[in-house]
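Take this structure, written in structure tokens, and hold onto it; I'll ask about it next.
All protein chains but one are shown in place.
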Amino acid sequence: MLDKIGIAKRIAQELQNGYYVNLGIGIPTLVANYVPDNIEVEFQSENGVLGMGPFPFDGEENADLINAGKQTITAMPGAAFFDSATSFAMIRGQHVQLTVLGAMEVSQNGDIANWKIPGRMVKGMGGAMDLVASAENIIVAMMHTNKAGESKLLTDCSLPLTGVACVKKIVTNLATLEIHGGAFHLVERAPGVSVDEIVNATAGKLIVPPLVPEMQL
Amino acid sequence: MLDKIGIAKRIAQELQNGYYVNLGIGIPTLVANYVPDNIEVEFQSENGVLGMGPFPFDGEENADLINAGKQTITAMPGAAFFDSATSFAMIRGQHVQLTVLGAMEVSQNGDIANWKIPGRMVKGMGGAMDLVASAENIIVAMMHTNKAGESKLLTDCSLPLTGVACVKKIVTNLATLEIHGGAFHLVERAPGVSVDEIVNATAGKLIVPPLVPEMQL
Amino acid sequence: MAINKVVADVQEACQGIQSGMTLMLGGFGLCGIPENSIARLVELGVTDLTCISNNAGVDDFGLGLLLQGKQIKKMISSYVGENDEFERQMLSGELDVDLIPQGSLAERCRAGGAGIPAFFTPAGYGTEVGEGKEVRVFNGKPHILESALTADFAIVKAWKGDAAGNLVFQATARNFNPMMAMAGKITIAEVEELVPLGELDPNQIHTPGIFVQRIFQGKDYQKRIEQKTVRPKA
Partner (left out) sequence: MAINKVVADVQEACQGIQSGMTLMLGGFGLCGIPENSIARLVELGVTDLTCISNNAGVDDFGLGLLLQGKQIKKMISSYVGENDEFERQMLSGELDVDLIPQGSLAERCRAGGAGIPAFFTPAGYGTEVGEGKEVRVFNGKPHILESALTADFAIVKAWKGDAAGNLVFQATARNFNPMMAMAGKITIAEVEELVPLGELDPNQIHTPGIFVQRIFQGKDYQKRIEQKTVRPKA
């Protein structure tokens, strides 16, 4: 079974040379730590920076330079700053090759819910709706089940949607799955996880091929 | 009767302190020479400059700095350069207070035709359609009649339109006129021009008030 | 000559702002917010404001200060976390909240400033954001029609500015400020440094002065950091 770092490491394998990547808050943020050495990628933050670098050294933080999670950051050589309209032009115009974000629920046709729980305080969707509606390549990083042990991979989402039929790939603590043809397709097992465990933790329609390899991390 | 310079001088009287102004090619360009001393205006050129200055001194021209007529220009202190989308955001968003342009025909409801003569080579509308459709305050600078002596102030335009119901004021070699309520309203006579001459040269509906003052230039 | 937009101070800059008005306020979180003008709005005590701003500040800073004084009737934002008083007023029904996808919010402000009354975007299709909005399919993909936003006053904060109203922003403090500057009937710009006319390179202006009606040099900027995140020196 993977921990959050394991999920981030597995998603980092999806990075390709030349990708512009938008990482959501939480597990997705960790992906930046595991970029393979032999490729160049640039991280976009929707509040207006391309070429995000690591966090600043203590004492060198700049209040004018933050990421979408409002954390202080640095900029790499070759970075660019821009306004929010230009930032979402990049996203909506599909210039960002990969979007990684968390989710509360994903359905078997690729719907995603990650912004609102009825009856609880709603903080807003931020840039998530633009990201999921626009990206050609979205990977969801999440736990396979919620804190109550219920599957987050469903026939239909029960929560208000963030986007429709947009998720193509999911990496959870248990497995890598793809979504097409109205079903989850099991691609890889997390280390030490059996196919049965994944089947039991998946409420939506799940296609299991004869051979399910274990992830190589 | 006014010559082109006279028309430009009369239109310059319409300038008010703080106006951003877009001047079309031809007579309108001359207006920049007659800005009253006691006011500040800035000239916008739709190819991407705000704060246009005079033509450069010979030998100081810069191929990268031109106006919409492709003439070499200079920029004043406080000028700004921007792209064409931003430029027309200024125009379409009504941030430019006054647009002055020439016309082949104007109708009594404010339609304007100034870009195309069927059967002749069509060069294109350039920015004229955006300018006339967007501006709150358009002044047409033109001769009252064409080379054949026919009125250019018509009931309906005969040429393909550039814009509909958009012209509010016209300054010709003969008169200043306003357009409202589906008619031309005579406001001023050019020096030495009689009301009868103006009436005879105007094909569209013309309202003539009891008293028509002569322009003060 | 350049048109002079300089006003003496924040008091003069905020003249005419009245209760019931719609305001746009630049900034992302606490980054790039018009601190001086917000403080002045608190002083003025104007109420029933509709505030268009990506976020709502924190309890004791940014728009949180206006929420404390119950000056805001409605917030139009993309994300409003990090604010307990906001949550209290929203849950009690005192505060009306319209949540908009962040990219649509940015583009709707730009559209308002650019004279584009409406445009199609895929963001929000099939969600409650799309409810009641026209849907149209382009290239096989459903989009919804979103409308322009404008405001009685837009209030923005820049790094540098000049008397002509030209603005330059610093790093990610730019965010929503340029689009909001475009969309205000009257746009107030407060700047950290008001420089002499001609000092800003005309190639390097982020917001041309035509979009700014009033400009002044602000003071005592706190520039608070919401999430100070650092790594240890090696």
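Chains here go by letter, A, B and C, matching the order in which they are written, and residues are numbered from 1 within each.
Rule of thumb we're sticking to: a residue touches a chain if its C-beta (ideal position, glycine included) is under 8 Å from a C-beta of that chain, and two chains touch if they have at least 3 such contacts.
Keep in mind that this is a model prediction, so the values were computed, not measured.
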item: Which residue of C:45, C:93, C:117 or C:232 touches the chain not shown here; value: C:117
item: Residues from chain B at the interface with the omitted partner, ascending; value: 45-49, 54-67, 69-73, 75, 81-85, 87-88, 91-92, 111, 121-130, 133-134, 160-165
item: Touch list for chain A against the chain that is not drawn; value: 17-20, 40-42, 44, 49-51, 75-82, 86, 88-96, 134
item: Residues from chain C at the interface with the omitted partner, ascending; value: 107, 111, 114-122, 136, 138-139, 143, 168-171, 202-204
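Throughout what follows, only the chains that are shown with their structure count from here on.
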Clusters that remain linked by touching, chain C excluded: A | B
item: Chains most often in contact, by C-beta pairs; value: A-C
item: Chain separated most widely from chain A, comparing mean CA positions; value: B
item: For chain B paired with chain C, centre-to-centre distance based on mean C-alpha positions, whole Å; value: 36
item: Averaged-CA centre spacing for the pair chain B and chain A, given as whole angstrom; value: 55
item: Chain A and chain C, separation of their C-alpha mean positions in angstrom; value: 28
item: In chain C, residues with contacts to at least two other chains; value: 110
item: Per-residue overlap in chain A, given as positions that touch at least 2 other chains; value: none
